[in-house]
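Let's look at chain A:
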Amino acid sequence: MDFFIKYLLSILIFFPVVSIFLLLPVNKKNEGILRNFSTFLSLVEFIFSLYLFIYFKQNTYKFQFVEKFNWIPSFGASYFLGIDGVSLFLILLTTLLTFISLLSSYRYIKEHVKEFVILMLLLETFMIGTFAALDVLLFYLFWEFMLIPMYFIIGMWGTGKRIYSAVKFVLYTLSGSLIMLFGLIYIFIMHYDQTGDFTFNILRLYNTHISNGFQLILFIALFLGFAIKIPLFPFHTWLPDAHTEAPTAGSVILAGVLLKFGVYGFFRFAIPLLPSAAFALSPFVIILGVIGILYGAFVSIVQKDLKRLVAFSSVSHMGFIMLGLFAMSAISVDGSILQLLNHGITTGALFLFVGMLYERMHTRQIKDFGGIAKKAPILTTFFMISVLASVGLPGLNGFIGEFLILIGSFHSYPVLTIIATSGIIFAAVYLLWMFQRVMFQDITNPAAESFEDMNLREIITILPLVALMFLIGFYPMPFLERIDPTVLHFLSMINHHHKAVYNAIKLKAGLSNA
Partner candidate 1 sequence: MHNMPSIYGINFLEKSMLSIIPETVIIIFAFMVLFLTFFEKLAKRKNSYYLSLIGICFSILYVLMLSGSNIYGFYGSVVFNSFDVFLFIAILFSGMFTVLMSKDYMENSEMPVPEYYSLILFGLSAMMFLVSSNNLIMVFLSIEFMSICAYILTGYIKGNTRSTEAALKYFILGAFASAFLLFGAVFIYASTGHLNLYAIHSFLQNISYADSISRSGGMGIKVYISVGLILFLVGLAFKMSLFPFHSWTPDAYDGAPTPITNFMATGIKIAAFAVFLRIYSLIYNFNIMNFNDILWLLAVFSMTFGNIAALLSSNIKRLLAYSSIAQAGYILVGIIGGGFYGYSGTLFYLFSYIFMTAGAFAVVVIFESSDIISLDIKRYSGIGYKYPFIAASMAFFLLSFAGIPLTSGFMGKFYVFSSAVKSGYNWLVVIALLNSAFAAFYYIKIIVKMYMPDEEPVSIIRGAIDDGLMITIIICLILTLLMGVYPQIFINFANNSADSLWRI
Partner candidate 2 sequence: MEALFYVFSFIAIFSALMVVTMRNPLTSALYLVLCFFALAGFYVILDMQFLAAMQILVYAGAIMVLVVLVIMLLNISRIKNIKSDLHQKIIGVLISLILFAEIVLYIINGAQKRPSGIFTHALIKRIGNTQVIGEFLFTGYILPFEIASILLFVAIIGAYLFAKKKF
Partner candidate 3 sequence: MDNYLIVASMIFCIGALGVIIRKNLIVIFMSLELMFNAANLGFVAASNRLNLISGDIFVIFVIVVAAAEAAIALGIAIAFYREKGTVDIDMANELKN
């Protein structure tokens, strides 16, 4: 047990790989076994990940479950893992959503089941690795390879323009992350030049002193990588395509976990490494975020395709998160991090529902639906809860996050926050309108007459998410009290760094004047 707890992160990262090897001998034809077994393995993974939660020490910002081994001494890269309050929940979200999306795809994925489950498990490994890595190179390794399983999932099991979407997704994100790689390498080299310490250890890289001008350039480099992943407003066009064409499980993972990496990257890398630039550019980022909020909402209103609507709603929601993160007050950053979880849960659930509707009706056009509520009360209930959580109805999870973000950001950016707040109106407009047209009213499409309600498997799929919506809505403290110390440390750290750089520059300026 001691061993288990000590190397829990590694076990979590590599257990899916082990699972793949367990699955490899299974015959391709045995789809039932493949599905059940892989789902079971992902459930085991999720249960393992719960140990992280149990053994996580609350009142500290320090990294826990730390593992450190030499990896590539020549690059100063090490196998360095550890989690704090933020990555803890993101890892839990990852394991949960992987389990859920595997469970959800019993009906959707009809061919190449083996490849599918293997890719999902592979993806899980890389997602967890990205959240757990404290070494920049290790992080980048996980971060970038993640694209590949996702690319296959979209391209092989997607619908419509799947190849276009998959390729767009990969190229878009790849270009961003390569620019980001440049920034990371630059900081690494700079740190080396300053200290002679050849290391990719992020905790040590935090101490790099970078002049303001460089910070701006590097920040833009990192920004591109992370902003595309989020995606922030003008970089978002891969998202609707990828989300729309991906299979349900792919959309769930994409929305639930992959979009989080951008924000996580800002939180872990871009802002603490380049605090002055982050401070200086935060109005611009926030403006982009706020534009994203409204733009995503506006465009969602007129969407005709269910999935595309949910996809654009992600743009809007991620805008809130960026607003909160870059407002850089404890409350708003707390809210942002919580909202990361919330968005994963709610949007994941929404995609699951869209998937269920699609499986039954083989269409995603809103106009083809209507009156589903009459046929499927259970689905309606759960769907409604998810929609409301996405709308940000109090009592459900979305509200807490949005409220904390807005109330925290208001102090520094009142006008922008007010504009952002108006997003909650439009969220209600597009989601409720969609819900009304899909679920309410009378049945217009004869295909809906034979609409089946959710079966037990689907209920099990949804139930954890709905339970979490209520839990976070009514009692977010277990989450907040773990996130809060990390966030406070984050803020104190960037303030400290910011001041240090500022003072150094002031000193320099003073000397040159004299």
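If you want to know what made the cut, all candidates are chains of the complex that A comes from, given by their letters.
For the reader, a short list of remarks on this structure follows.
Assume contacts are C-beta pairs under 8 Å (C-beta built on N, C-alpha and C of every residue); 3 or more make two chains touch, one makes a residue touch a chain; residues count from 1.
Everything numeric here is computed off the predicted structure, so don't read it as measured data.
Among the candidates 1, 2 or 3, the one in contact with chain A in this complex is 1. Interface of chain A with candidate 1 (complex): residues 70-75, 112, 137, 140-145, 147-148, 151-152, 155-156, 162-163, 166-167, 170-171, 174-175, 178-179, 181-182, 185-186, 188-189, 192.
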